[in-house]
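This report concerns only the one structure given below.
Heads up, one of the protein chains got dropped from this complex, but the rest are sitting where they should.
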Amino acid sequence: MVDVVKLLYDVLGVRILRHEVIKGGVIIDVKPEDLGDVVRGITEGLGGIYTVVVGVDARGIDGKYHNIYVFSLDNLKTYILIRVRLSPEDPKVESITPIVKGANWGEREVKDLLGINVLGHPDPRTLILPDDWPSNTYPLRKEFNYYVRPKPSNLGSSYVPKRSEEVVALPYGPYHPLLHEPEYFELHIKGETVVDVEYRGFHVHRGIEKLGESRLTYNQIPFVAERICGICGFVHSVCYCQAVENAAGIEVPERALYIRSLVLEVERIHSHLLWLGVACHVLGFDTGFMHAWRIREPVMYLAELLTGSRKTYGINLVGGVRRDVNKDSIEKVVKILKNVKEEYDYFVRSLTSVKEVIKRLEGSGILPKSEAISYGVLGPVARGSGLKRDVRIDHPYAAYKDVSFKVPIYSGCDNMSRLMIRVEEVYESISIIDQLIDKLPSGPIMSEDVEVPEFKEGFSGVEAPRGEDVHYVITGRFSKVYRWKVRAPSYNNIPALKVMLHECPLSDAPLTIASIDPCFSCTDRLVVVDVVSGKKFKVDFRTLARRGRL
Amino acid sequence: MITSDVLLPIYLLIIGLIFALILRDSKALDPALFISSVASVTMILLAIQTLTSDLTIPKITTELQILLGTSNLLKTFTLSLDELSAFFILTLGIVGLASSIYGIAYIKRYLGVESLSFYSLAYTLFLLSMYLVLVSNDVVLFIISWELMAITAFFLIAFERTSEVARRAALKYLLMSYSGSGLIIMSLLILYLLSGSTSFTSLKGLNLDVTTQYLLMLLFTVGFGIKAALVPMHNWLPDAHPEAPSNVSALLSGFMIKTAVYGILRFTVSLLRLNYYVLGFVLASLGIISAIYGTSMALLQTDSKKLMAYHSVGQIGYIFLGIGGGLMLYPNTLGIIAVSAGLFHVLNHAVFKSLLFLTAGSVIYRVGSRDLNILGGLARYMPITFISGSIASLSISGIPPLNGFASKWLIILSLLLSNHPILVIYASLAIFVSALTASSFVKYLSRTYLSNPIKSLSNIRDVPLPMIIAQLFLSFLCVLLGVFFYVPLNLTLRTVSNIFIADLTSVNILITKVFNILTFLMLLLVMIIISLVVSIYTLRRRARVVPLWTFGTRDSLPTKLGLSATSYYTEFEHTYSFSYKFRLYVYRFIIDPLTSKFMKFVRTYDSVDTYLYVMLVVVDIFLTVLVLIVLTMVV
Amino acid sequence: MIGQYLSLVIMVLIITVLIPVLDGIERKFIRARIQSRVGPPILQTYYDLIKLFRKELLVPSTASKLFIIAPMLSFSTSVAALFIIPYTLSNPLSFEGDLILFIYLLIFSSITALLGGLSSGNPFAEVSSSRELSLLMASELLLGLSIAVIALKHSSLSLSKISSTPVITPSTVLAYITLLYYAFIKSARTPYDIAEAEPEIASGYLIEYSGPLLAFAILGNLVRRYLTTSFFVIVSLGPLISLITSVIPTPIKGLTNYVLILILSMLTYLVLGTASVIHGRYRVIHALDSVKKYTCIPIIALTLAIVGL
Partner (left out) sequence: MSRLSWIKKALEVGVVTRKYPFEHVEIPEGSRGLPEFDSSKCIGCSACANVCTPDAIRVIDDLNEGVRRVEYFVGRCIFCGRCAEVCPVSAIKITKEFELAYKDEVKFIIELKLVKCSNCGKSFTTTRHLNYVLGKVGEGIPELITLCPDCRRKLTINSFITPGGGIV
């Protein structure tokens, strides 16, 4: 860690007011006016890649608003958290979007939810709040109660879609057979070619962060966190628990770590199989769809065997896991996985025989490497554009330091390479599971003391099937978190669709959208009111069922 | 009595002319157009009378005295009316009637902008000249009326003097048609020199040596080919026809270009009996080329009238395919059928194409635009126009039981059965062409009447009564000629038999065979009517109107929604680009060299007002006529 | 005479009733089986249709009357096309050139369906109709050429004549293959269902349809699908059947022909279904490319036919 700090001082020098080393990262305080230079220094000087912007209403701590810009130094295996403290009267800060495109959404989100003005933002439209949300009402400020439902007002900030006159538009969504969750893509087409795309998301807001900050206790949040996403829920609970553990410096027993990785990999397998099925369906190849899901079914059984539930496993608590694995379940796991591997192998090989599918995958939805870096895309999308990014390697967590596996990288930048990466990752996950099972240590699965001191910061990343999932936690009083920030992978990947869909034939637009394996409910986890109807949106316990129907 | 029959339309039209001359601006329009519609009716009656009277009656001929030049030299021309001209007169009558009635209301939109009396003058003259072309039995009269037709057409195309596009197009047309008529005149002069008389009857049975035959064939084919806008002599048409007032473009596309067909049949086939096989081959090849080319070009158009104009090229191609194919198989019965099918297609094309132009005109009349990119959704505001437009579109796409199908079916059938490899290939391509036609007209219908309008349509209602009458009249004919197609077919067969002096006994076998398709068409018609009635009277009861499914977007969808007309069939164009490459070559090697000269003219005269062109034209025609007179005097 | 017409009507009725069942069979025993599902009951298509007929009928505010008329029109015209097919290798309605009429009726029926969809004013309908028609144009070229071959070889264009006079030469065989391929294209199954492509353009021109109208549209599609299939069967396998049944005495000959042709058509239908299940959907451009590529088959056939093979 120390060398990182030194490096930072070499690059940024006096701009750093103070620094604080936390587990897995470094927090540096800078003046708001220096922000631009600091960010430039970190992206250009240290090759940091944008991760997330966190806005904190820290008036309860030091009477100010905080904006925390997180960058990931993959090569140094650490995160840099740049903190600027803003005056509580009118919080405002220069936009960094001109420097890193990826920050576009993050800054707009902060603007929407905390009322922190972002000056010089290229696209300062409303991102998250509904069109009829009353102005000067900021849900994530502490004075805003989680159960308040403000009256819709048309005076509020309204979302103005950008449309050029000569272009012809096709609406994709909010309710479209392709999208299994409400999102609005507006494809601007010329002939059968997409020339531009307008995105309007955040229809599925559930106010989970606010809920976590206001109502739930430390050990209740994992169960809610798991319901952020219908497919990779476990990722979120692990990530949350790790963040809290990092903040409180809790030592999690080895066995618990192993079990976490084990389940994580199981989840990855079923998620990728699900995606393969969806991809086949989008390409009109329903046979492949059905067979992919046929192969997926034993994996689901396996998850239920290990955790007691097909989805939303609910075995995570701060400080460890609740449920141990026993001998015969381990044997079952090995047996089932062997079978799955054979089936899967056959599936992949016979999928290559379906020429038209392959033809459509190749060369569509191009995302060049440079754009990938600047948008800070994650997971298979990044790896498909030749970026070597994998949290399991870059910021090792759980038990991944003990297992050896290769991260598939393709530089085709198209849908084909994204598909191939997922295909290969399934093999990798299977081998990882085998290794974990061999090395599985004995011992407790829950650490004894789970005391959580107040106002400590924890940051943690987990490699979800869709990419890096990030949670940031400030611990609070009365065994409640002060601030809990979730950033799902799709949050960084969806903006990159603008690039991918450009000049892409209309027939492949759905595939391209699907190729980032978007998880909209992850992305939209935030606010209280549903954009479309302006009505309350119930927390959906049956996300899997919804996705399962497809 | 008979004499006056032939002359009756002429007298009527002359009266119309007088009206147009004496009456002022808008007052001239109604009487002139009314009289010309009456004249058209008389034409129809006359033609039917001729076609139905049995063959033994000799051809109606009459003498027309015209005072020419100085009072002392007097020239008598003979008019004649045989089945061939009668058939074309029938067509002319139908189109003329429709467009005259339509014009009564339509031309009012130019009130105060252009001189309506001038219009009525030109229009009546145009009708008259076309009629004269058909009935003249004399080389000189033929040429005079031919030139008259050309000029009046020019005036009508350039009617919107203010629009430069129109002027350019008109000039282009004029220059091209002059180069065409120049060739025709040349060949007629040759004939005249050979026969020594200007009367057609003297040309009959003129025995020519081979070289002369081929020379004449070439001259006539190119000369009339330009008038008929056969590829590659076509490129004046897509510019000129859209520019004229819609009812005039109906007359132009509906009839004027078919005078070329008449000319070819009259001179090369009926009178001179040139080498049928070679002629047929040339015509059929030109025909199929124009069919494919014109239609595939029409596929890309985003201007409704231009689209139709290109289709005129395509459909003329169909006609020539039929006639040429027939000539190739001449002694064979199928040949007779093919030619008569071609003739039949002349009639049908006249009907549905003029109907199409009229509907396009109605859209212009109400919305004021013919750009398919901004039109749309008119079906709910202009139902009758929509119905007639869709009938015409389906008919031109050869959809049973409409008239377009009958003639296409006969052409394709007779060519396919003729075991002649070339013709079989042509026919199979013709099937392909009709698919293209269908697609391009679905585009026209959807972008004009059905899909989302780009402009907001407010207080648009259907067109005034005269226009509606004209449209309904033609759409009714579309159905009638389609279902009972053997009636007009008999007429054409008879005409053809008269051309070829062929006996119809063998042909009658087909007529007997036709019985079944009639029953089937009846069945089809009944089913269609039943489904229409059922869906309108039972289903509509239950219908509940809901907003368009906009995928759950809260704000109504963006204004420009859907596919612009430009982006229809882009994939097809991309994949089947060879037919478009062909266009490229044609332009590079044939058309551009030709047109460049005309365009030079245009550019030089562009600065000057239209009247300068007119002066040029008038001088030109005087010269031609003078030459002819002198020649006739000399001999 | 009357008897003949009556029997024709009866035969057509039987087939019209059987077509949804045929679809059900395909769904149950081909699709579901290959996707290792239990699958719906055989009569599922009927259940769907009945349900649709019961449902209320929604019409978008932007639609014109054509929206309501079109589905039934396209259905009835496709049924009318059913009357042309010589089920017993002879047809009281048959006449010289009914083959051409048949083709134009197919075009009519599909175009009417498209126009209906278009009149809803939904942008996706436009996209899909543009796709469908591009495919139609491409496939008509294919068809026209193969018909030219048949015309040359049989020197007749009446389906009943063609189907009762066997001509087996290389060129005709190639033409028959082309017709099978044509049937595959026109059946609007994957990979050629680009016009309905559910995930891409939300079932295209059917998007605004619901209730009885949707039922009619679906029926029309099914009938067209069957028509193209049986067209192939009649033209290519008909002669063989006539060879086989030439020995059978006249009274039951017609019946056997009918049954044989029915069975063969159904088998072909199911074979095409199987072929579609193991295909993905083409991109529009790919679909057109493939059709263009296979156009060489009828071209070769035509050259052969002209040479006299």
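Labels for the chains are A, B and C, by order of writing; each one numbers its residues from 1.
Everything below uses one rule, namely that a residue touches a chain if its C-beta (ideal position, glycine included) is under 8 Å from a C-beta of that chain, and two chains touch if they have at least 3 such contacts.
Predicted model only: the values in this text are computed from it and were never measured.
Here the chain not displayed is in touch, across the complete complex, with A, C.
Among A:87, A:350, A:370 or A:411, only A:350 touches the chain left out of the display.
When the omitted chain is restored, the residue from A:59, A:294, A:359 or A:502 that touches it is A:294. Of the listed positions C:12, C:34, C:167 or C:270, the one in contact with the omitted chain in the full complex is C:34. Remark: the residues of chain A touching the chain excluded from display are 216, 219-220, 223-224, 227, 287-288, 291, 294, 297, 301, 304-305, 308-310, 312, 314, 322, 346, 349-350, 352-354, 541.
Considering the complete assembly, chain C touches the hidden chain via residues 32-38, 274, 277-279.
Please note the rule applied: only the chains that are shown with their structure count from here on.
Taking each chain's centre as the mean of its C-alpha atoms, chain B lies 36 Å from chain C. Annotation: 67 Å between the Cα-based centres of chain A and chain B. Separating the CA-averaged centres of chain A and chain C is a span of 49 Å.
Contact of a single residue of chain C with at least two other chains is seen at positions 123, 127, 284-285. Residues of chain B found to touch two or more other chains are 561-563, 567, 571. Considering their complex, residues 56-62, 64-66, 68-69, 71-73, 75-77, 79-80, 83-84, 93-98, 100-101, 103-105, 107-108, 111, 114-115, 118-123, 125-127, 129-131, 133-134, 136-138, 140-141, 143-145, 147-148, 151-152, 155-157, 207-208, 211-213, 284-285, 288-289, 292, 302, 306 of chain C touch chain B. Interface residues of chain A, counted against chain B in their complex, comprise 131, 161, 163, 165-176, 182, 184, 186, 189-192, 531-533. Interface of chain B with chain C (complex): residues 376-377, 379-380, 383, 386, 390, 394, 397-400, 405, 409, 412-413, 416-417, 419, 421, 424-425, 427-432, 434-436, 438-439, 442-443, 445-446, 449-452, 510, 513-517, 519-520, 523-524, 527-528, 530-532, 534-536, 539-540, 542-549, 561-563, 567-569, 571-572, 574-576.
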